[in-house]
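One protein chain is absent from this view; the other protein chains keep their places.
Labels run A and B following the written order; every chain starts at residue 1.
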Amino acid sequence: MVISADARARIDAEIQKYPHKRGALLPALHIVQGEQGHVNTDAARAVAEIFEILPVEVMEVVSFYNMFFDSPQARHHVYVCTNLPCSLRGARGLLRELSQHLGVDESGDTADGRIHLGHEECLGACAYAPMLRIDDTYHEDLDVEKAKALLDALA
Amino acid sequence: MLTVPYTTQYLTEHFADGDYTTLAGYERKGGYRAARVALTQMSPADVIQLVKDSGLQGRGGAGFSTGMKWSFMPAGGDAPKYLVCNADESEPGSFKDRILLERGAHQMLEGILIAAWATGADKTFVYIRGEYAQPAVTLQRCIDEAYAAGYLGANVMRTGFRHDVVMQRGAGAYICGEETGLLESLEGKKGQPRKKPPFPAQYGAFGMPTTVNNVETFSHVPHIVANGAEWFRGFGTEKSPGTTIFGVSGHVARPGLYELPLGTRLDEIVFEHAGGVPGGRKVKGVIPGGMSMPILPAGQLDVPMANEHLRERKTMLGTGGVMVMDETTCMVRVACVITYFFRDESCGQCTQCREGTGWLNKITNRIERGAGSEEDLAILLDVAAKMEGQTICAFADAAAWPIQGLLRHFRGDFEEHVRQRKCPFSSSFEL
Partner (left out) sequence: MPRITVDGNPIEVAQGRTILQALDDAGVLMNGVDVPHYCWHPKLSIDGSCRLCQVEVEGVPKLQIACNTPVQDGMVVHTASPRVVAAREGVMELLLVNHPLDCPICDQAGECKLQDYAFEYGVSASRSREPRRALKKNVDLGPTIVFDQERCILCRRCVRFCREVPGTGELVVLGRGDDSVIETFPGVPLDNDYSMNVADICPVGALTTKDFRFKIRVWFLDDVPGICTGCSKGCNIHLGVANNRVYRYQPRRNDAVNDTWICDEGRMSYRRVGAPDRLRRALVRGELGVPEATDFGAAVAAAAERIAHLRDTKGAGVIAGIASPHATNEDLFVFRRFLDELGAGAFGVAVTTGRADGLLIQAEKAANAFGAHAFGFSDAAALCDRIRHGGVDGLIVLGHDALGADYLGGVEALAGLDTVIALDSHDSDLQRVAHVLFPTRVAAEKHGTLTNHAGRVQKVEPAVEPAYDARSEGEVLAALGAALGLAGFDGRFDASEVSKALSQSVPAFADASLDAVGPSGVPLAGGPRW
């Protein structure tokens, strides 16, 4: 089964909230990606069938948003905000240090598939710069050592 | 860490109180009483008039009269009507909606309920940016609490009024903060803004009449209903009443949130409240309202933070994101950061925006590398002019304004890069 029964039930519950089925597409993609880590072509076909649209229309949506992926991902996403307020307070240097610490490019995956390191635009934590997010959690008011420790603690 | 605002007023005065984020805690401080008054003692038209009289302007960046916007919703009829709460806060430098969601979700929901009553809306969709995963958890909990207590659902406070609230998470695209880009995303599509007309009040979410308001805008509403228009006008200026939550960031001693009346002077915010630039350095420039708004140089910070005054300085209030840059800052690097953002976030529909944001970014990067020319400065301004006012939405304007502002006040930085064939600001922030 491409989409688990549990995910399907949650998607159906979302669909109930909208006057048009397709309103629940983003919630559905979050659910599918939460399970599988990304939305591959099989998942796109399965989602397309649920929403009665074409698989290519699903990929169109997936490709537009930063948080949806169409290929397998590392276990953890680590994004350093490098927008203006954060850059003013050293975000770029932080990103550089972390990439050296992990031995990856400033946008890259560790060889063991543990971490994807990258940068993101403003995350709404401007006063607590520099900061980064690891998956769903923000880590703010960082310095290089604190940040390295956070990454080292990731499994 | 997400702290409570350094200065508070009616919006945030209880945010330090731990249980204010629960329904019981909110009710203890008088929560949902204004909604009860509105639904049991005021007609929808009364509420709209009250909000009009208060002069409340939208707090999402455009500053349109909220009461007027509500009055655009068609009255009566069988077709469903919707409210949308724009919680997609992604404007660089803005982080006020975040705290309103984390600590004041019930206040926002009460405002939504009152707005629903006023406009006859059946349902509200709260569209919250995907990266706000934790605030989304809090918000959903508060929505569930409100349903359990009968403040939402089939029979709100047993008045017979029905209203539902649905939360949808975005997935990382700044353009989904644009009203019609949000509607497209809400409908499960790419967040590409719509041609206007038609406007959302005619054709909005799922083709139905819709009003879109910002998180903060809804949050003011219960206080206006509880205390009246005149009370509200006691804060702020005549044209820009009420408070707002300024977010101060960058080179200041106390970056953070400050709820203050509109019209508070920018230099007061930067120097008195936020403690000025640490280390004895001087301010070089301040962006007053989020990264889309043109920068002001150190000599022009004596401006009251309200649109009627900021417009005279060729900038705007936007979302009140105050970004302070000290004397070490290279303004060409600032341009590189800004143009990169707009290039990345352009939805790609309109020719000028898609190609223009890319071109602006490439030119500023080249100038920063020391490979720029005098002609490039003319091209930057020309491209910015060709992007303004000619696209489906205002994103292209927002991408053009910062370049215009930087060249207006800091042309010297750019010229030095050209003349010296490198970046001369060796102690500037790292790019």
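By our rule, a contact is a pair of C-beta atoms (placed from the backbone, for glycine too) under 8 Å apart; a residue touches a chain by one contact, two chains touch by 3 or more.
Note that the structure is a prediction, hence the values are computed from the model and not measured.
Trainee: Can you work out which residue in B:Ser54, B:Ser71, B:Thr264 or B:Thr391 touches the chain that's missing from view?
Mentor: B:Thr391
Trainee: Can you work out which residue in A:Ala13, A:Leu54 or A:Ala149 touches the chain that's missing from view?
Mentor: A:Leu54
Trainee: In the full complex, which of B:Pro297, B:Gly358 or B:Pro424 touches the chain missing from this view?
Mentor: Checking each option in B:Pro297, B:Gly358 or B:Pro424, the one touching the absent chain turns out to be B:Gly358.
Trainee: Since one chain has been left out of the picture, which residues of chain A touch it in the full complex?
Mentor: 41, 44, 54-57, 59-60, 63-64
Trainee: Extract the touching residues of chain B with respect to the undisplayed chain.
Mentor: Against the missing chain, chain B presents residues 173, 190, 195, 343-352, 354-359, 362-363, 366, 375, 379, 383, 386, 389-392.
Definition applied: only the chains that are shown with their structure count from here on.
Trainee: When the centre of a chain is set as the mean of its C-alpha atoms, what distance in Å lies between chain A and chain B?
Mentor: 24
Trainee: Can you name the residues of chain A that touch chain B in the complex?
Mentor: Residues of chain A touching chain B: 17-20, 22-27, 29-30, 51, 60-61, 64-68, 82-85, 87-90, 92-93, 96, 120-129, 133, 136-138, 140-141.
Trainee: Under the definition above, what is the set of chain B residues touching chain A in their complex?
Mentor: Listed in rising order, the residues of chain B that touch chain A are 1-3, 80, 89-95, 97-98, 129-134, 164, 166, 168-174, 185-191, 206, 208, 247-251, 255-257, 287, 291, 321, 323, 325, 329, 333-334, 337-338, 341, 344-345, 347, 429-431.
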